[in-house]
Structure formats: C-alpha cells, structure tokens
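Note sheet for the following structure.
Removed from the display is one protein chain of the complex; every other protein chain stays in position.
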Amino acid sequence: MVLININQLTQPPMEQVLNHTDQHYDPEASKLGMWLFIFTELLLFGGLFLIYSVYRYLNPEAFHLAAHELDTFIGAFNTIILLISSMTIAMSTSALQQKNKKLTIILIVTTFILALVFLVNKYFEWGIKFEHGIFPGSEHLINDFSQGEILFFGLYFVMTGLHALHIIAGMIIMIIALVKVQKEITNADRPVLLENAGLYWHLVDLIWIFLFPLFYLIH
Amino acid sequence: MENEKPHIVPYKVYFYILTALITFTMMSIGITHLNLGPYSVLGAMIFAILKSFLVLTFFMHLKFDQPFLRIMVSGVFLLFIAIVLLTFLDYFYR
Partner (left out) sequence: MQTAIHIPNDVSYLDYNGKYKGIFSWIFSTDHKRIALLYMFSMMVLFLVGATLGLAMKLELIAPGRTIMGPQSYNAMFTVHGVIMIFMIVIPGLAAVFGNFFLPIMIGAKDVAFPRVNLLSWYFYLTGALLVIASVLFGNGTPDTGWTFYAPYSFKTGTNLLPAIFGAFVLGFSSILTGLNFIVTIHRMRAPGMTWLKMPLFPWSLYATAWIQLLATPVIGITLVLVSLERIFGIGVFDPALGGDPILYQHLFWIYSHPAVYVMILPAMGVISEIIPTFSQKHIFGYRAIVVSSLAIAFVGYFVWGHHMFTSGMSGTAQYTFSLLTFLVAIPSAIKVFNWIATMHNGSLNMEAPFLWALSFIFVFMIGGLSGLVLGALATNVYVHDTQFVVAHFHFIVFGGVGFSFFGAIHYWFPKMFGRMYDKAWAKIGWIFFTIGFLTLYSPMFYLGMLGMPRRYYDYLPEFHAANILSTLGSWVMAFGIVIIIINLFRSAKNGPIAEMNPWHGKTLEWTVASPPPVENFENIPVYGENDGPYQY
C-alpha cells in the first residue's frame, strides 16, 4: 500500500473548506445527522401507526363510533395551525440566508406562538375527554365502551400525547435556535442549526398530517 | 459536491405550498362525506400522502438537496410499508 503523506491541513474529502479558520465545520454532516435522527422518529411513530392499522382493520365499526367523540373542527384548525407554522419556520431559513436577522427572529417567534396555540387546543381537547370520563384506564371507558372503542381511545391518547411531547421538544429547540440567531452564532454563513431546527419541526408537522385523518376523519 | 452558494428558496414558494397544503386538507375533510365503503381509509390517506410529499420536498428542502438523501427518505418509508404489509399477512389471513 502506497501512502502519500502530503503535508497539508486536514481537509474534508472533495469538499471546499467553507471557513478556513474552522476546518471542522461540516454542515452536510450535521444535516445528514439530523435526517438520520428524523428516521428514528419516523420508525418510533411508525410502530404506533402499525398498531393503529391492525386494530382499525379488526374493529372498523368501533373505530367509526369512537371517532364521533372527536371534534373534526378543532382537529382541522390544529392541522392548519401546524401547516402555517411549518411555513413560517421554513421561511426563517430563507430570511437567515438573506441576512435578515430581524425577519428571521419574527418568523421563529411566530412559529413558537403557533405551536403554543396548538398545545392549548390539545389541552382543551383532552380536558373535555377527561370531563366525560374518557381517559386510559377509566371506569367509564372500561365498563361502557366496546373493546374496539377502548383501543381507539388508548391509541388516541398515546399517539397525540407522544406527538405533543415532540411539540414541546420542538419548542425548546426553537428557543435554542432563537438565542443563537440573536447572538449571531447562527448566521448566513453557519445556518445549519436553524435548518436542523426547521427539519425537526417539519417532522412534527408530518406526523400530525397522518394523525389528523386517521383519528378525526373516520366517517 | 456542494456549491458555494446555497440555494435560497423564495418566500412566495413557501406560501404557495402552504395554500396547496390547506387546499388538500379541506379536500381530505370533504372526501369523508362521500361513501367510499372500505376505501374510506384510502381517501383520507391519499391527501395525507400528497401533503407529506409537499412538506418533504419543499419545506424540508429535499428537492434542493443531494439525491442520496431523497433515496434514503424513500427507503425508510418503503421499509415501513413493507413491515406493515408483512404484519398484515398475519391478520388478513387469520
């Protein structure tokens, strides 16, 4: 084996060094890492979607019946909120690249507020269910509903609950991105943190895009 | 492998995508009023799939990224679908 030792600085392969004071900044690596993480989230929720599809297949009428308890309007409203928030955070990356720091921050804050609205809606939705005595393991659920309906609500709470946890995580990530943009650590030359925050948020939106029809649109 | 100037997506592109997404959302609600029998799941899912395609391609920038990323993403979705299908070989034929 012939090794040619070229006395030069470390270079990422076939890649132009973006900023020669920091040869270790590799935005493509960070982006790839974020996508790989997104894959794990897809499979995590995928397991739940698999369970949902099996039980819906086995209990079609019960799922149909149980879905009446959910309010399609709130579900649709939440869907639109999340879609708008996806747009705003996507726009924020364009703003950052165009060195418009003020607009970037406005857009991130808007996304955050929309996320908050979503969570508040969810809080009320769940609150109504609890008032009606519908929650996992509740007496009313176990005694008065059919097995298929019990499964529907079990899945509803687990899947929307896990989704809500991811919304909270996304909001925390947004705050981190906001701080870094404000301090100009994340900027037009080093945008990858905000881009990755956006990717995470779009994932949260993607999951809801599938949750919405499966729980709210069974008619 | 990477161009010096990253591709900047204009704001209005994102806005158009949002309108498409909202339209699809409305249509998915509308389609539930049709009686499609056993295909009602499919009706709702078709719009979900279209919406997710738009989010992935534009919001998540896949259209402007390197092809191998698109291949990976498709691969993951296909893997998931294959697992679902295999599982249904049990439930469908019990």
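Labels A and B are assigned to the chains in the order they are written; within every chain, residues are numbered from 1.
By our rule, a residue touches a chain if its C-beta (ideal position, glycine included) is under 8 Å from a C-beta of that chain, and two chains touch if they have at least 3 such contacts.
Treat the numbers as computed from the prediction; the structure is a model and nothing was measured.
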Omitted chain - touching chains that are shown: A, B
Contact with the hidden chain (one of A:Leu119, A:Val158 or A:Ala188): A:Val158
Touch list for chain B against the chain that is not drawn: 76, 79, 82-83, 86-87, 89-94
In chain A, positions touching the absent partner: 1-8, 10-14, 22, 24, 26, 28-29, 32-33, 36-37, 39-41, 43-48, 50-51, 54-55, 58-59, 136-137, 142, 146-148, 150-151, 154-155, 157-158, 162
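Just so it is clear, only the chains that are shown with their structure count from here on.
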Inter-chain centre distance, chain A versus chain B - centres from mean C-alpha coordinates, in Å: 14
Contacting residues of chain A [partner chain B, same complex]: 14-16, 28, 31-32, 35, 39, 42-43, 46, 49-50, 53-54, 56-58, 72, 76, 79-80, 83-84, 86-87, 90-91, 93-94, 97-98, 191, 195, 198-199, 202, 205-206, 209-210, 212-214, 217-219
Chain A-touching residues of chain B, taken from the complex the two chains share: 1-2, 4, 6, 8-11, 14-15, 17-18, 21-22, 25, 28-29, 32-33, 40-41, 44-45, 47-48, 51-52, 55-56, 58-61, 65, 69, 72-73, 76-77, 80, 83-84, 87-88, 91-92
